[in-house]
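The structure appears below as structure tokens.
Only one protein chain is missing from this complex, and each of the others stays in its spot.
Going in written order, the chains are labelled A, B and C, and every chain counts its residues from 1.
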Amino acid sequence: MNKNKGLEDTGLSSKFQTHTQRIIDRNGNFNVLKTGIGKLESFNLYHYLINESWGKFFFHSLVFYVLTNIVFSFAYYLAGVEHLGIEVSQGFFHSFINAFFFSAQTLTTVGFGRVNPQNFSTNVIATLEAGIGLMVFAIATGLLYGRFSRPATNIKYSSNAIITKWENGLSAFQFRLANAYSTVMMDAELKVMASWLETDNGEEKRKFYTLKLEYDKIVFFPSMWTANHIIDESSPMYGKTQEDFHKSEAEFLILFKAYDDTFIQTVNSRYSYRHDEILWGVKFARGILTNDGGQLLIDLERLNLTEKIEN
Amino acid sequence: MNKNKGLEDTGLSSKFQTHTQRIIDRNGNFNVLKTGIGKLESFNLYHYLINESWGKFFFHSLVFYVLTNIVFSFAYYLAGVEHLGIEVSQGFFHSFINAFFFSAQTLTTVGFGRVNPQNFSTNVIATLEAGIGLMVFAIATGLLYGRFSRPATNIKYSSNAIITKWENGLSAFQFRLANAYSTVMMDAELKVMASWLETDNGEEKRKFYTLKLEYDKIVFFPSMWTANHIIDESSPMYGKTQEDFHKSEAEFLILFKAYDDTFIQTVNSRYSYRHDEILWGVKFARGILTNDGGQLLIDLERLNLTEKIEN
Amino acid sequence: MNKNKGLEDTGLSSKFQTHTQRIIDRNGNFNVLKTGIGKLESFNLYHYLINESWGKFFFHSLVFYVLTNIVFSFAYYLAGVEHLGIEVSQGFFHSFINAFFFSAQTLTTVGFGRVNPQNFSTNVIATLEAGIGLMVFAIATGLLYGRFSRPATNIKYSSNAIITKWENGLSAFQFRLANAYSTVMMDAELKVMASWLETDNGEEKRKFYTLKLEYDKIVFFPSMWTANHIIDESSPMYGKTQEDFHKSEAEFLILFKAYDDTFIQTVNSRYSYRHDEILWGVKFARGILTNDGGQLLIDLERLNLTEKIEN
Partner (left out) sequence: MNKNKGLEDTGLSSKFQTHTQRIIDRNGNFNVLKTGIGKLESFNLYHYLINESWGKFFFHSLVFYVLTNIVFSFAYYLAGVEHLGIEVSQGFFHSFINAFFFSAQTLTTVGFGRVNPQNFSTNVIATLEAGIGLMVFAIATGLLYGRFSRPATNIKYSSNAIITKWENGLSAFQFRLANAYSTVMMDAELKVMASWLETDNGEEKRKFYTLKLEYDKIVFFPSMWTANHIIDESSPMYGKTQEDFHKSEAEFLILFKAYDDTFIQTVNSRYSYRHDEILWGVKFARGILTNDGGQLLIDLERLNLTEKIEN
């Protein structure tokens, strides 16, 4: 990407009203509304079922389980529950509820057999239920396992980014991150974009700039990583003050990627710092120590620890 | 790829009869016929079962389920259904249909047990059916889940590409796209190829050129992306008129790739614009707005919105 | 890789006895023997079960199924099959075979229930069998589906590579390939290595060279690809004759990779040409035609078609 000419209307786009909300929220999701498309067309069932909360997922599974059984219970009821060996003299509720239990036994293939299909119509229904139902059940099970085994990351970011002193009278933009899980991460990669409002031909537009990091890739990521962008003449941040960032509603977007040895996959994590989450004139305290045995010690509580810069 | 020397006979190849159909159809598939290879050799069962429509898939599953049960029903019939506890005095159809139901109960492992194998031969068949059948059933189930959880994209492209004014008296080739799903997409990438007939040594050949985009990669793709190819001297489109593109049957092939956070995988989308789907002398209307709360608002209906260029 | 200094002892290595077999066999496997490591240490059960033939896989599954049931049958026999409701007066074989059938019904969870555990010991065994057995059975099922859904390619290579005429009095090394499946392939990539014996300090060593292709990546691969290595001064093949390749036992190793839209994964294919599979002084006949409707027509039988070069 062109570093010195802000990116406009590409991906994250330009020309907003003056005051915008943060673009990436604390959970790493985009804070974007989409209109002009039908609900149905923008909806993907798999997306939904993988991303909903565990509570909702279990609730939806239960509802589906019960509803499916109710549908089949009606079918058995219509076919005559006496052909399942259910006593019909005890009224509708008794018949229906026992058809329901039989349906559940068929759907899950537990098939105890005390209640069982004894004529043509109930056998046809049971054959269908065991077949189709088993497949639907398998999807629920697959989804459950899919959710459980989904690559998860727990990357902790320092709660503030900082503008700190650098060599040769320059400043640097820094933040820190660490892997809170004990997984082995390799080939880690950071991409950082700065974004702020700019006046261009009298119009106020939001522009996006890629920030060059001193190191944007590391081979091993066992501990803590201090991302470092040196604010020299080639930086879009060069010459800007704390006041400038407040006025222009600056936000710094972060994309972290790494290969995780547990999931055997590339995982990612997103974060952003708003202009009011940046500390000026401090430096990060040491975050990595060694214990008495000479072993590396990563103290995640120190991730946020900054120190005043002495002159 | 060499930008100024058209690619010939590599991948998408040269030397056609004058009038060709579109190369990439509206669904993103290649419009290509293959001959000279046996049906069986070019056929992959998994390919087929993953790509057929849901209707066909369910129909094929049902047919397979019924056929498998019919095969095993015959086996039980030959072994003697009286050894399953089925009343044989009611004729062939009664025996067979009950063997069929028993087979279904065994195949799905529901195993109610009222009907059950009671001698050696029926037990052997049931043992085989429960074992082998379970595995085949599991494949169907796996396929069903595999189809359901397959990475799906819903990338919307502007219905027209445009040739618009650019700086310094140049023109630009542009089109727009947006993610109609609410999924988080990162590391998005666009590749665009132009293709047209050219006369080379008196022979008319179809040539392919890679179009250089102003930005061909973006880190985050939450909203709308305007792809922009500047038609300067280095562009193969330089100096060509609308008439030229019609005559040479130009087509612009697009490959979009992005990392989708729901599928934890790189997904892709293909599209193409034919010469008659390109508007000249217009520009795209703003597609991204902010609502009152300052939140980004992507209006997908505006994706196709173009405006006349005022002079 | 250094193009002009042959690669030695790196990956595919040097210093052989004079006459070597082909390095990559017709199935794309390495023709390499490994010694100095225990059978057990070099063996990976999953590797084996995924790669063995379908016939062997089904046979092994059957053997495993039968053996597992035999083991549990013995356990039931020792616990007393009368507690399963099996008539013991008819001798060992009757008892054992019925225990075997019961075991199969438990392992597959079909559980008909006519025979069922009625005391403590048989119940404990059945509880274990249903639990552990179900998991083992699930692995077999998973393997079966894993094998079935494994990315498969059917890349056809021209049966001969050729040395053909090129511009400016140069020659070119070419071969052709096509995707025999009807799958959509994108971002295809070719890597070609040449390998031959060389005399270096009086020792005969096998050296490996990377061949630079005119195009080594293509965006779309719907049809036929003619790989083209121009033999100019920078090529390690420059100045060598047909005789040289025979004497030095030349072999050309090919790695093809592409993203397959059905498997949503990068697939690969390997091939090699030996010195005696290279035709000199011919050119490839056109492989891609259009039919009357203007649709691209790939004739795979023409893949191997070469024509004499006219002067």
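Basically, a contact is a pair of C-beta atoms (placed from the backbone, for glycine too) under 8 Å apart; a residue touches a chain by one contact, two chains touch by 3 or more.
This structure is a prediction, so every number in the text was calculated from the model and none was measured.
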Residue of A:105, A:122, A:195 or A:248 in touch with the missing chain, whole complex considered: A:105
Residue of A:159, A:241 or A:262 in touch with the missing chain, whole complex considered: A:262
Candidate in contact with the missing chain, chosen from C:90, C:118, C:159 or C:241: C:118
Of C:23, C:97 or C:279, the residue in touch with the unshown chain: C:23
Subunit A residues that touch the omitted chain in the full complex: 61-62, 65, 69, 97-98, 100-101, 104-105, 108-114, 137, 140-142, 144-145, 148-149, 152, 154, 156, 178, 180-184, 186-188, 214-215, 217-226, 228, 259, 261-262, 264, 286-291, 293-303
Subunit B, residues in touch with the chain not shown (by the definition above): 109, 111-113
In subunit C, positions touching the absent partner: 1, 7, 9-17, 19-21, 23-24, 28-37, 41-47, 50-51, 105-106, 109-113, 116-118, 120, 123, 126-127, 130-131, 134-135, 138-139, 142-143, 146, 150-151, 191, 193, 210, 253, 255, 265, 267-268, 270
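In the analysis below, only the chains that are shown with their structure count from here on.
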Closest chain to global C-alpha mean, per-chain Cα centroids: B
Centroid spacing, where centroids are CA-atom means, of subunit A and subunit C in whole angstrom: 36
Per-residue overlap in subunit B, given as positions that touch at least 2 other chains: 105, 109-113, 142
